[in-house]
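Below is a structure I'd like to ask you about.
One protein chain is absent from this view; the other protein chains keep their places.
Chain IDs A and B follow the sequence of writing; residue 1 opens each chain.
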Amino acid sequence: MERKVRVIDTTKCIGCRSCQVACKNWNQLPATETAFAGSYENPSDFSPDTWSRVRFNEYTNNGEVNWYFSFCSCMHCTEPICTNICPYDAIHKTDLGPVLVDMELCVGCGACAAACPYQVPKIGGGKSWKCTFCFDRISNGLEPACAKACPTNAISFGEASEKITEAEARVALLRENGYANAQIYGKEELGGLSVIYILADAPDKYGLPADPKFSLATFYLWKAASAPLKALAAVGLAAGTLSSWFKLRKDKVAQEKKEKESTLTKNR
Amino acid sequence: MTNHWIDYRNSDVLMNFGGNTAENHPISMRWIQKAREKGAKLIVVDPRFTRTAAIADLYAPIRPGTNIAFLGGLINYAIQNDLYQKEYVVNYTNASYLINPEFSFNDGLFSGAAVDDNGKVSYDKSTWTYQTDGDGNIIKDYTLQDPNCVFQLMKKHYSRYDVDTVCRITGCPKDKFLAVADLYCSTGKPGKAGNIMYAMGITQFTHGSENVRAVAMVQTLLGNMGIAGGGVNAQRGQQNVQGSTDMAILFGNMPGYLGHPKAALHPTLADYNRVETPATSYWSNKPKFIISMLKAFWGKHANSENDFCYDYYPKLDNKDRSHIAMYKYMGEGEVKGMICWADNPAVSGPSASGKRNYSASLDWQVVVDIFENETATFWKEPGVDPTTIATEVFLLPAALHIEREGTVANSGRWIQWRYKAQEPPGDAKSDLWIVDKLYKKIRKAYEADPGPFADPILKLNWDYGEDIDAVAVAKELNGYESDSGKLLTNFTVLADDGSTTCGNWIYSGYYNNDEDPHCKRRIKETEGIGSNPDWSFAWPVNRRIIYNRCSADPQGRPWDPDAPVLWYENGEWKRNDVPDFNADIPPEETARAPYIMNPELQARFFAPGMVEGPFPEHYEPWESPVDNILSAIQYNPAITVWYPDSRGDRQQFPYIATSYRLTEHYQTGMMTRNMPWLNEAMPDLFVEISPSLAAKLGIDNGDLVIVESKRGQFEAPACITPRLQPLKVDGEEQEIVGMFWHWGYACMSKGPIANDITPSIGCANTTIPEFKAFLCNIRRAG
Partner (left out) sequence: MKISRRNFLWISGAVITGSLALKLGLTPEEKVVSKDLRIQYAESSTTICPFCGVGCGIICYVEDGKVVGTEGDPDHPINEGALCSKGSALYNMAYVYDEKGVPQINPRRLTQVLYRAPYATDWEVKDWDWALETIAQRIKKTRDTTFEKTDSDGVTVNRSKALAWLGSAMCNNEENYLFHKLAKALGIINIDHCARL
């Protein structure tokens, strides 16, 4: 099955935040306490109970006002740092696109949260929480709740190749129609995001890092910090280097999962 | 709305004028985007740079309260530059009619003005008339050249609205006004559709009705009425405000827009029918509508011998009985008991703090709602001592809409059925159950002790079963044969002899059979112009675009062959909609009679029915920081000034204030402030001001400010934003203070009531309050 993406066309977004609420509605997430913080934007950050939200950015340019709205959630990167940094291998990338947290394995250590270039995962109740790309919905042929709810199709959902072609055509059209800075974002970044943006202006105007990177320092810090833990867990294993231990554990987990899957399939 | 939401996709230019469609009707943007994908342009004219403006093709700022100047400027621009649709104007409007030569306009007043002691102008309209020949026929000049014809008088009137004058008044930069005028007037060509969508930014003014007229005139001049993608589209702000208006929850109406009987004009049914029934137009059927309605009210007791119980229906005195007036009478002690059903005037009314004080003078008040609201708890407001308030209050728990059945009418007049999904919790009951049981208790009380004139109550035709069923009421609204109970097809079969019963003639047809009631239909259109005739029912008679004869030229050829509503081909009318004319006769015979509800059968540029003049004229809002530069008359001279002392002066209150709504909350917030996901997204009321005003007053973003008017004050954080900018009005910069009004002291999320500072002054025709333009001062708190 081809990888799925969401395309966020900011030139169609009206900032109504239906996506933000639809996410809570579908995923049964309670509201968080917020307060006016100087603009329409709220909540001001992700949290264990807020997996998607809309940024509001205002600019004046030669007396003309620009008010940019941009949906944000987990980008479901093709090369996600969180899956690699997680000391418990609790995070994995699915073929369909979603990057998912295994709640049985997750202990809420915060490695993913520290490493994410978009500061998406949030730790609460001993677990890491973030957008699931509505995995249950998309596995059943439905759109994610945010895309379904969007009034103007500013959030749309589909197969990566087709949606990226569409997005490129839209950007070309915008450029012809006076949006000199129109651009696509997310096609190449971090191996290609599963959230592709059509922007009318530079990414930083929407709160998106122009060149997203994960911090190597953070990566090694977490690897180092989790080492003793791993050593303990690895008693009995013929552990060589740290990285080979990682590989072993990964293979083991994969094997266990495969077995579990086949058992369940048989049972159905 | 003359058109409907999906029809927006057929527009070439959409102008959101006095509305904020992306924020208050977000799904409209779905259809606007579809139009834009085909090349349509979106214009926003608004005092604020809104979320609609954020994605518009063209944004033009306007000073609150100067819509007529702007729209008059568009009328002038279209006429002076020959951009109007001449064939449409000549054939479908009263542009060619000759007006009484005595009619005049001079320095802000039309002929016939008489000023009373309070300065209020009322007009003797004897010169606001058409010239007629000896046989009583209106004299017309189809060349539109006669200096007394409507077109020439209109041209002369709006010649004063030249671009420079308009920009001086409205504060709109000249280049922006010209860009709007050029783009919007491009729809004056046949085959081009322009859509003006508006909301309370047009209506909530002392000249609100004339604002609407001005919109209609622009649309008519450009040939945008009756066509797909065109129309005067009043975007309704509430789920069923169309329906509640249709059902006459208004002092001046009976259901179906029949005028309410007045004691002085209509002492008997014969008087009513004589005075109110025009010789021409579809309203010539009015006696059938009222008699069928009286049959619905008093059933078998209503017959031709007793004037169908016309005496049982109350008669108005000559006083205004609208919201502002009603509360004044309450304060004066005349109103003693109030039923407030799913309404929250303690937050929504103008000068709301004063209104809450008046509530304390009631003997009793009944409130029916789903949550505890501010109106029910006026005696619990912080700072109020309940031990001094004698009013008895009953608060009855109602069901959510998903806990009951019935229909709602959307802005496009689509009447859609809502099904019950679950039972209400606890003792909560449906509104239908409550009103049914209340009536039965009242009837029981009158059976026990009749008191004065109990007949209208005891003989009321009210039998909807032991456990009331919405379908039973729907059938009465739809209408049935009085004897057999057989449901009526639609209102064309209504009679004036009592043989038909129909609660609201315009709803006739919506529930005309048990098997497949039209309002429950759910078949989506697969091809066509978006009419979706088999999805729900649109009043009247399932017509989706009103005045649709105008979608074709006099010969019946569609102005726009790509989106034809009706077109005459091979000797018959082909249809994408239900004709709003007699489609059984050749097009030539209806070519000059497309507006079947007007006695003239044509659209009116000159409208003598208006209180303040047959042409909309710019007057300043009641409270304005500037003098009217167009005439010596400062504000609408025909308004009633209810509280003269409550008018703020511009020295003490130097800034223009305007109030509005947000996507995330709804009206008084009574529903949405009890919904955590919405409180999370928009947790507090704040006041929006420009960076220049903030700098001048030393206010930082988020600082608490006090906003005050002559009526009161409230405290809230400031949001400093370039989305609000001062406008240069007649050479001077004028600042605008923006506030939304969704908060109050009840509910999960609490906050100040912005309406505490709005004025109790209303439109001359409707008394809708002037919420959108008044004066305030603002300062840092503490």
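Everything below uses one rule, namely that a residue touches a chain if its C-beta (ideal position, glycine included) is under 8 Å from a C-beta of that chain, and two chains touch if they have at least 3 such contacts.
Just so it is clear, the structure is predicted and the values come from calculations on it, not from any experiment.
Contacts of the undisplayed chain with visible chains (whole complex): A, B.
When the whole complex is considered, the residue among B:Asn532, B:Asn576, B:Gln725 or B:Asn777 that touches the unshown chain is B:Asn532. Among B:Ala593, B:Ala681, B:Ile736 or B:Leu775, only B:Ala681 touches the chain left out of the display. Against the chain not displayed here, subunit A makes contact via residues 16-18, 20-22, 24-31, 94, 100-104, 106, 125, 127-130, 132, 135-137, 139-140, 142, 145, 148-153, 257, 260-261, 264, 268.
Keep this in mind: only the chains that are shown with their structure count from here on.
Between the Cα centres of subunit A and subunit B there is a gap of 45 Å.
Taken together, the subunit A residues at the contact with subunit B in this complex read 11-18, 20-21, 24-25, 30-40, 42-43, 58-60, 65-69, 151-153.
On the subunit B side of its complex with subunit A, the touching residues are 22-23, 26-27, 29-30, 33, 49, 51-55, 663-664, 676-684, 686, 701-702, 717, 719, 721-723, 725.
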